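Heads up: the structure comes next, in structure tokens.
Removed: one protein chain of the complex. Kept in place: all other protein chains.
In order of appearance the chains are A, B and C, and numbering begins at 1 in each one.
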Amino acid sequence: MWEYAFGIPDGLFIKGDVPMTKEEVRAISLSKLRLKKDFTVWDIGAGTGAVSVEAALYCKEGRVYAVEKDEKALKLIRQNAGAFGTLNLTAVPGEAPEVLIDLPDPDRVFIGGSGGKIAEILTVVMQRLKAGGVIVINAVTMETVHRAQEFLYAGGYEVETILVNVARSVRVGGSTLMQARNPVFILSVKA
Amino acid sequence: MWEYAFGIPDGLFIKGDVPMTKEEVRAISLSKLRLKKDFTVWDIGAGTGAVSVEAALYCKEGRVYAVEKDEKALKLIRQNAGAFGTLNLTAVPGEAPEVLIDLPDPDRVFIGGSGGKIAEILTVVMQRLKAGGVIVINAVTMETVHRAQEFLYAGGYEVETILVNVARSVRVGGSTLMQARNPVFILSVKA
Amino acid sequence: MWEYAFGIPDGLFIKGDVPMTKEEVRAISLSKLRLKKDFTVWDIGAGTGAVSVEAALYCKEGRVYAVEKDEKALKLIRQNAGAFGTLNLTAVPGEAPEVLIDLPDPDRVFIGGSGGKIAEILTVVMQRLKAGGVIVINAVTMETVHRAQEFLYAGGYEVETILVNVARSVRVGGSTLMQARNPVFILSVKA
Partner (left out) sequence: MWEYAFGIPDGLFIKGDVPMTKEEVRAISLSKLRLKKDFTVWDIGAGTGAVSVEAALYCKEGRVYAVEKDEKALKLIRQNAGAFGTLNLTAVPGEAPEVLIDLPDPDRVFIGGSGGKIAEILTVVMQRLKAGGVIVINAVTMETVHRAQEFLYAGGYEVETILVNVARSVRVGGSTLMQARNPVFILSVKA
């Protein structure tokens, strides 16, 4: 079980071949979310559930809903929630935005995957997000960045977009090689 | 006062012209530190005290020592500690490693500035760090990266080195321009 | 006068405060252009004329048209053309796409600045570009990347998009500090 602040290493999650928010991008995303103990959090496109688990560990008096359509990923989310003992993490099978209708209004929304429906998802999120809420989006395609920015700018929201390039060391024969990870755009919006 | 998890925006700190660990690099560094509520933390070369303040807000039952030789920076650290109400943050005037002798043994050490003495500092840190301790170093010069890696590899420690490039959006005339920040190397070591 | 291959250092150009394609991005862009000695090249939004000068030095039997609306920049282009002795470089005052009508059909087109009219410019460029032609675009805003990609994908063109982050060393007090330059997107299209 994890007894520290944010910062679970990638290697401690059960992964399979489901995409995962890597630990450095996860740390930035969680910090931009401005979590409080009793918050209701939606994690849309939760993948392995890494963000959900860390959010749930922090929001001990709140609840995290990990929305995921892929069956294999859902299983991983449940496994990871079990491994980290997060009883306040609910795996929600189904696709956003449709499946969001049954969830309680969120204080915070993290969107790690949008299945090409970022505008539709943001439309629903904006209707449901509580006053003072925050949305953080991770985008790895230029199209998602564009559609999210277009939607948010049109709505008059203030958007911060961060581009993060991370490389991580690997020791090879006594040398330190830097291995790149794909660039990620992190958008933050206050509603 | 900040009532959320890690993630104080840069703009909420009093800065002056003292170098500051920017919020994305701060989020990653704090997450690599693996903090616990009751930890004793050294922040060496604390600058504006941004890392110290966030660590102190988390380690409510512990204490953070912000070591800094520059008088202007020390004043900022005290101002920022005051603004965020962190009574468990002690500003320590003086230069590392000399000034470290009077501090209690740390569970965690963050080195944001080393004044060219990273090897000397690490020597003392390694003697004083508690079992299971973690050190996180931010380096912006190639020389600091090298000296830290050389020292740590020679000591047989396992070192993870991360290279982070962040760019942040600025809205200029209806366009989103990405402005780069200088690359930062983040080294993490478990003792 | 420059007697080498591609690779004029930024410092050899007269700059003023006009934006300039920095030498690393210039080297990549020129290489993606696939120039031949006798080519007709349009450089749209030529700025200081750095790309135009290097293209003109290579295309000795061709001609480079440096399109620029800003008077101050036009003066710099002429000064730089003079300094590097490129008689086959014509500064073209005015705004694209309108001003392109009077120019001979191009073999290659470089777009360094589009004044928010990238789609209009590409429409004209596609009508005028010779068979087998190549277009290279430098974009520093997310909107230009999007509009260019949208236009080009819709037209069925094959587009390669490169994201380049460059940092350059500065020696400060015996240390090597890496200073970041803003990220640039480089799009290449074969017509």
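Some notes on this structure:
Definition applied: contacts are C-beta pairs under 8 Å (C-beta built on N, C-alpha and C of every residue); 3 or more make two chains touch, one makes a residue touch a chain.
Source: prediction; values computed, not measured.
In the complete complex, the hidden chain is touched by one of C:83, C:159 or C:191, namely C:159. Which of B:33, B:91, B:136 or B:163 touches the hidden chain is settled by the complete complex: it is B:163. The chain not shown here is touched by just one of A:14, A:126 or A:142, and that residue is A:142.
For chain B, the residues touching the absent chain in the complete assembly are 142, 145-146, 149, 161, 163, 165, 183.
Panel shows chain A; residues 116, 140-144, 165, 167, 169, 172, 174-183 of it touch the chain omitted from the view. Think of the hidden chain as still there; on chain C it touches residues 3-7, 23-24, 26-28, 30-36, 58, 149, 159-169, 176, 178.
Everything below uses one rule, namely that only the chains that are shown with their structure count from here on.
A straight line joining the Cα centres of chain A and chain B is 25 Å long. Chain B and chain C have Cα centroids separated by 41 Å.
Residues of chain A in contact with at least two other chains: 149, 161, 163, 165.
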